[in-house]
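Just one protein chain is left out here, and the rest sit where they should.
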Amino acid sequence: MAEAIAVKNLTKVYGGTLKDRVPAVDNISFTVSEGEIFGFIGPNGAGKTTTIKILLGLLFPTSGEAQVLGMPAGDIETKRRISYLPESPYFYEHMTGAEVIDFYCRLFRMGAAERKKKTEELLERVGLAEDGHRTLRQYSKGMLQRIGIAQALINDPDLLFLDEPTSGLDPIAHKDITELIASLGKQGKTVFLSSHQLGDVETVCDRVAIIHRGKIVKIGTLEDLLRAGRTVITFAKAGSDLVEEVKPHAERVSADGELVRVYVESEEDVHSVLDAARGKATLVSVLPQRQTLEDLFVEIVREVRK
Amino acid sequence: MIIWSIAKTTVGDALRKKVLQIFLVVAIGLIIISLSFSQTLSFSSRAGSSTDIMLVKSFGLGLMAVAAWLISLVMGVSLIPQEIERRTIYTILAKPVKRYEFIVGKYLGAVLTLAINVAIMGIVFIAVCVFKAMGAEQPPTPEESGLAIVGMQQVGLFDWNMVWGVIMIFLQFTVLTSVILFFSVFLTPTVNFFMGLGIYIVGVMAPLTETLSSKESQLHPVLKAFYRVIHTIVPNFDKFNVTNTLLHPETHIESMARYTGIVTLYALFYSLLMMLLAIIVFRKKEV
Partner (left out) sequence: MYEGSSKPLWLLVVALLIAVACTQYVADPIQYRLQAKAKPTGGGGELMVQLPGQFIVASFAGFKEVIAGALWVRADTFFHAGQYEAIIPIVRLVTWLDPHNVDVYSTGAWHLDYNFVDTNQMSDKRYIPAAVALLREGIRNNPDIWDLYFELGWTHYNKKILDYEKAVEYIEKACTKDGVDPNTGQRVPRPEYVDRMLAHMYEKVGRFDDAIKQWHKARKRVEEAIARERKRKKTKFIDTTSLDVCDRNLGLLYLRMAWRYGDMEAYRKGLEIYKRLASRKDAPAQLVEATKGAEVDYARRFATNNPPRDALKPLDANFEVTWKKVAPKVFIIKGKVNLVPASEYKDLASECFTHWYRDNQKAPPDQRKLWRDGCRIRWILRDYDYKMPDLKTFSYKIDKTKTIAWDSVYVSGGTFSDRIDLSQDPDFYPFKAEKYKLTILFVPQQAECPDYVQDRIGWKGEALRDKRYLDTRTQPGFHLLRKEMVLTKKDVL
């Protein structure tokens, strides 16, 4: 499958050379295949927006490469096939919803008839058919978000960049959008989704990258990242040598206050760990567990912090 | 189409700015009030009407210039920064919009906004001048001549020179707007405001830089060259200030139309220059 996005050794340092500033994006590399719904998550200030802006040609890399749909990031013709929904979008308040859509249609050089059709269509699609005549000043946050989505769908893009698309939406609208993203994926579109709503990411995305302090810490399919079939064995009152004993059999060991959690992949390993820990700690629980993305996220961030 | 769309939204946005609306309303209000400023001078050997008319005209022209100056400054300094601050620029530049199209669209919108404001003020101003001229008559003969006069003569009602005056004001501030647009690409609104102010003052003092750089100047050749450069690079706002000529057209035989044509060319070239520089800088600007 062709690559919709290809980023290689991308670095961005604001206002100076590598020597004197901390890079916002530090030598990251990843690809996104066509038709994929790709989640891009990380804490605030991790470099998400910077990465998106570089891909859109709004910022220029300090070093490295970024390609979108086979062309260098920022290529004008490529922009006909992509779209962008920024976080908390803002539009000209004096315009009505319909006028805003019409304005963006003009940026694609659409004719009058086509614009009219498109405007009606999109307003209908995002549930604003009744409010298209009202000025944006009168819109709620949720309605503004929908207009944002509408403008992102004008050119029926092959690749969409969505930055916090469900922010500020009520539960119903939230669900609508999530379903919309999923349907886009089914239509074969590529979606680059940056969001704090980890539940949404987990629901719709095929692959996820976690970025923190400018570096990609984890990348892979949700399957791989969250490891279905994992078992967590929890011990209390662990002796100091427990960790050494169980480590060979565990995928990961983490200490959480008094408790020690041992993550093992296979059933065999469960027994090995139990054997190794006999007499060295008190068993609290043995539970099969699928980690949520949130868990993984928090874990990774804390680890990096240490 | 793209440039025109961006221009239209710029106009719509600017015209709704409360500050600009206040400038316009205050200017129009003062122009109308100026009808009552003047008094018929009781001691003048001529009818006071010619002085009254002169006062209304000069006050109106000066006021419109100040209003246009404020409008172009306040509107201009936020042309680009506001788009970045509000992040409207992202959704636009993410579309297939070339960077120069964005700059040209913004400038066109600013010029249109200025034109609308100046046109409104201009129409009110010219109406006020015509109103003042109505009923104004030529002075009577000296009474000691003891001779009958052939009727009082109504002065001409419509002074075309005032139309030139309004055009000059518009041209002058399209140039200032282009300078401010250029600076708005990379300066904050506050810094840009004072920058624009400074450039305007230097530009208005063009006769001074001209004199300092002229052959007759006593300065060192290097200083002379320096002033010559300043005189050429800084927009020569004094070119547009022909108020005295417009108020006293009998003092010259030069064609006002010809001069306006040349000055329009100057304004056009200078604005293009500034726009081009803005485009060059904006192409490399990170938003």
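By written order: A and B. Residues from 1 in each chain.
Everything that follows uses one rule, which is that a residue touches a chain if its C-beta (ideal position, glycine included) is under 8 Å from a C-beta of that chain, and two chains touch if they have at least 3 such contacts.
Not measured: the values here are computed from a predicted model.
Q: From the list A:43, A:61 or A:74, which touches the chain that is not on show?
A: Reading the full complex, the residue touching the unseen chain is A:74.
Q: Can you name the residues of chain B that touch the chain not displayed here?
A: Its contact residues with the unshown chain are 37-39, 41-46, 49-51, 53-55, 57-59, 61-62, 65-66, 98-100, 129, 133, 136, 138, 141-142, 144-145, 147-161, 201, 204-205, 210, 232-233, 236, 239, 241-245, 247-252, 254, 256, 258-259, 262-263, 265-266, 269-270, 272-273, 276-277, 279-280, 283-284.
FYI, only the chains that are shown with their structure count from here on.
Q: Need the CA-centroid distance for the pair chain A / chain B, whole Å please.
A: Comparing mean C-alpha positions, chain B is 51 Å from chain A.
Q: Which residues of chain A touch chain B in the complex?
A: 53, 56-60, 76-77, 79-80, 82-86, 88-92, 94-95, 103-104, 106-109, 148, 151, 161
Q: Which residues of chain B touch chain A in their complex?
A: Listed in rising order, the residues are 1-2, 5, 9, 12-13, 16, 86-88, 90-98, 284, 286-287.
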